[in-house]
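One protein chain omitted, others in place.
In this document, chain identifiers A and B correspond to the written order of the chains, with residue numbering beginning at 1 in each.
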Amino acid sequence: MEQMNLADQRGSQVSISPGSRALMVAGAVIWLALFVFGLHGLYDRLAFGSLKTAMDSYIPWGLWVSSYIWFIGLSAGSFLLSTLVYVFKLKQLEKVAPLALVVALITLIMALLSIWFDLGHMGRFYRVYLHPNFRSAMAWMVWLYTAYFVLLIFETYFALRASLVRGRSLPGLAGGISRLLTGGRQQALSEEEVRRDRRKVTILATVGIPLAIAFHGGVGALFATVVARDVWHTAIYPIIFLVGAFLSGGALFTGLIAFFWPKRDDYWRATVRLLGRVTLGLLLLEALLTWAELSVPMWYGVGPEYEELKYMLFGPYGWVFWVVQLGLCTLVPLILLVSGGKSPRATGWAGILIAVTFLSTRLNLVLPGLVTPELAGLQFSYHDGRLIYNYLPSWPEWQLLAFVISVGIALFVFAVKMLPTLTGRDVA
Amino acid sequence: MSKNDLLKENGEKTESRRGTLAKGLALGLGLLTLDAWTGKAAQAASGGGQVSKDSEIPTLPPPVDPWQEDVTLVMRQDLKRALSKPVDKRHWGMVIDLQRCIGCQGCTISCINENKLPPGVVYRPVLEETSGTFPNVSKHFLPRPCMQCDNPPCVPVCPVGATYKRPDGIVAIDYNACIGCRYCITACPYSARTFDWGEFYGDIVLSGPLPYEEVPSLEYGKVWVREAGKSPIENTRKCTFCLERVERGLLPACTDTCFGRATYFGDLNDPEALVNRVRQNRQVNQLKSELGTHPSVYYLL
Partner (left out) sequence: MKSLSRRQFVGGSAAAMAAMGFWASGSFALAAGTKKFTDSDPEQAVLGEEKAVYTSDAFCASECGLKVTTVDGVITTIYGNVHVPYNAGTVCSKGASGKQVVYNPYRLKYPLIRTGNRGEGKFRRASWEEAIQYIAQRLGNIKKKYGPESVIMDGGDMTDQTPYWRLFYYYGTPNCAQHGAICDTPRRVGPYLVEGGMRIEPDLMRPVLVRQPDGTLKNDYSYQNKLIIYVGWNPFTATRINYESRGTVAAKQNGAKVVVVDPAFSNTAVHADKWLPIRPGADADLFAAMLRYILANNNPVNPERRYVDPGYLAYSTGWPEFETEFRSWWDKKDPVNNLPYFSLEWGAQRTGLAGEDIAELAHMFGITKPAALVWGMNGTGHHFNGEVTSTLGTALNVITGNFDVPGGVIDTALVRSDKGGNDGTDYIKGKVIERTVNGKTVTGKAWDLEMDNNGDWPAAFWGALGAYPKQFKEGVKIAYGPFAGYSYPIKGFFVRGGNPASSGSTIQRWHDVLTAKDGNGNYQTELVAYVDTAYLETGMYADVILPEASYLERMGLSDIYPSEPVMYLRDVVVPPLYEAKNQVEIMNLLAKALHDAGDADIQGKDFWDKYKKEEDFWNEMLLKSPGRNNVGTPLPYPQYPEGYKILGTPDSLEAGKVKIDSAKKVVQGQPLTAEWLRAHNGVAVWPMAWYRHQAKSGGIISTKSKKMEFHFGYLEAVNKLIQQSGGTVPYMLQKIGLSQFPTTFFWYETVWNPYTNPNYAKYKQEYPFQLISGRIHQSMSATQYVDWLGRISGEHLWMPLNEEKTVHPTVLNEKGVEVLAGTKRIRAGSWSVAVIQMNAGDARQLSLKTGDLVKLRNPQGEETQGRIMASEFIRPGVLRVPPGAGNRTSPGLGQTYEYRQTTPSSNRLLDPDLSSPITGMSTYNDMVVKVIKV
């Protein structure tokens, strides 16, 4: 049986059409370009510290913090999606759940990389472990991620162990990795062992739910607890973060399944449709919350929040909201999901579009809180390129983000290649 | 009636809500103009000590100022007393008299000098608040050091406890512990924290640091040489109340040099200290005190 499957797989590799080969080459070239572009950002960061960023002391958090909450949201979202299977026993997604876990892991790594690069003293991150201040929402964050990270590793391992053992005989690197991960194990797992692993996964996933909610709601709280920033300082912020995580994570996964699931069968179609519907629901919920977030403080057109949100909507970067967040991240996907609901391709595009442009939503959560002076006239008191209320990420900032993304893509491709089980290619 | 009297009647120290500062000022200025421009002022003045050509030098009227020495010397005495007490028995505080600040920004630069601040880092900007339309306008200057809050929002947010409250009231940053996450910058309601991005004034001509940028700063009593990747580069920084000077019995740079003699510094726990005496009979305000931050910096309106 195993042989068969492997043969199948080889067959399918062989049978790749010239068109998709070209696509793959194109993909590889684009990735390489992204990676090289990103490497330069990495160099800048390591060689010059924060010097090449466009952040300043009035807007001390920018692209990197925004992409960090973007990635962390993707991770939380993917993870929670997997719990639909492991905790809530949703059969339909059974086959894709391990992939969701791996995506959660990879995006978590991307998130951690982003925030690590954002630290002025990267070398001192260990201090959060050795000298934590547990009154700090940020310290909690780090500890919760760490817990989540460990949990994810174990959960993924147990979710994949059975197929890993099967993968030992794969040729090349993939087999080697399987052998490495399963240690001395020669035989396939017994039914009992499989059941036990499954139990472990269920327990871990159950623990993971509050953890994911805690840390991601907590990321929201990290902002919301800052009394000094009117826009952030609202009870709705943690909720927005959570819903955003569900949405972006769900959307990403929808896109991944839609485009990267090798077998375009009925199962695939049904799964994509289901994911699409979930995404649609979350998209509507997110829109509702955004409306609440904007309309409540802005209704009477007074107050500091009003000023800050007005800046977000009508300031120099208003297009980020109108074009990217509202257009590309909300309306276009909405149309695709509603009208193209039956087309997995349309659904997939909607998912990818949301996942990618969700960065804009994150930027629009982080920046408005920072763009107006806390004391009137501060902008005219002492001037410097690092003391202004105007932020546009610098090239090196984009480059470093590109680096993180290219690392994420590489990890994803690597995982999918090395662990065929993730895309259902080893399952009978 | 002089402005002082009017303000006296209006009440003493008020820990008012946001906006009171501005309102108070507007009120003060309003009264003032009225006062000055009704005949009253002139009458009052005409009653006062005539000086005629042949008189001897008149015996000087008792000065309103409660001190007869340069206030910086008085304050140095205050420091001496405070420093003789254990550290947890003193509470450093600053009082800024907005009626005296002339907006010269000398304190801003003196502070940069003292602390060897690089581009982008500023501890004491002087803000200008303006209101009104021609010709009924008003303006005041608001120097803004760190408030050294007694309930400092910047402290609990720090994930590594690098920023902390000392028993003498100063909120300090342990540069060697700070990981540079800038969370505290977002948390400070006064924008009193700025980040050291690693720039040098010499960069403008790419010749690297200028000679005076290589002289270490002595913040918190330690020697800090700015070099790439080393603290305080990539750290958050803020006003230290010039701890390194104060501990030597010297006044903070901004206080020592203040052009309008508008800045007072001393031990808030010492009722005899000038920082407490100058607040008597004056309307006193703290910035954004409604947030419950309990600043150690007071403004006299």
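Just so we're on the same page, a residue touches a chain if its C-beta (ideal position, glycine included) is under 8 Å from a C-beta of that chain, and two chains touch if they have at least 3 such contacts.
This structure is a prediction, so every number in the text was calculated from the model and none was measured.
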Residue of A:Tyr145, A:Phe215, A:Tyr382 or A:Phe403 in touch with the missing chain, whole complex considered
A:Tyr382
In subunit A, positions touching the absent partner
379-385, 387-388, 390
Since one chain isn't shown, list which residues of subunit B touch it in the complete complex.
2, 4, 32-33, 35-37, 41-43, 45-46, 48-54, 56-58, 60-61, 63-65, 67-70, 72-73, 86-87, 99-100, 102-106, 108-110, 112-114, 116, 119, 126, 130, 132-135, 137-141, 161, 164-168, 170, 172, 174, 176-177, 201-207, 210-212, 214-216, 218, 220-223, 225, 227, 243, 247-248, 253, 256-262
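The criterion applied here is as follows: only the chains that are shown with their structure count from here on.
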Counting only Cα atoms for the centres, state how far subunit A is from subunit B in Å.
46
Sites on subunit B touched by subunit A in the complex:
108, 119-122, 125-130, 142, 144, 153, 156-162, 177-183, 185-191, 193-199, 228-229, 231, 233-236, 287, 291
Tell me, which parts of subunit A touch subunit B in their complex?
48-51, 53, 55-58, 60-61, 118-121, 124-125, 127-128, 131-133, 135-139, 141-142, 222, 225-229, 369-370, 373-378, 380-382, 384-387
